[in-house]
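Can you read through this structure? Questions will come right after.
Apart from one protein chain that is not included, each protein chain of the complex appears where it belongs.
And then chain A:
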Amino acid sequence: MTKLAQWLCGLALLGSAWAALALAPPGLQPPGPLRQALLPLPVYLLVAFGCYSLATVGYRLATFNDCEEAAAELQE
């Protein structure tokens, strides 16, 4: 299975689970607070991932080693 296929499967699984719960007919809906958190969940997750990405890249950028001695070695 290609990575793309894996992602599509994963998203389809999560998407249908979310849709089933969030858009269920009145009789089958989960209790109040749960429903309120459920509806915007995809957007929350997206934003959370965005923050994680920025933090990770920022951290890695800051800790990107500069090898001064290696350059000095080469100049000799």
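Worth pointing out:
By our rule, a contact is a pair of C-beta atoms (placed from the backbone, for glycine too) under 8 Å apart; a residue touches a chain by one contact, two chains touch by 3 or more; residues count from 1.
Following the convention adopted for this analysis, contacts and distances are computed from a predicted model.
For the chain that is left out, the UniProt protein name among "Histidine-containing phosphotransfer protein", "Dolichol-phosphate mannosyltransferase subunit 1", "Myotubularin-related protein 9" or "Translation initiation factor eIF2B subunit delta" is "Dolichol-phosphate mannosyltransferase subunit 1".
For chain A, the residues touching the absent chain in the complete assembly are 2-4, 53, 56-57, 60-61, 64-68, 70-71, 73-75.
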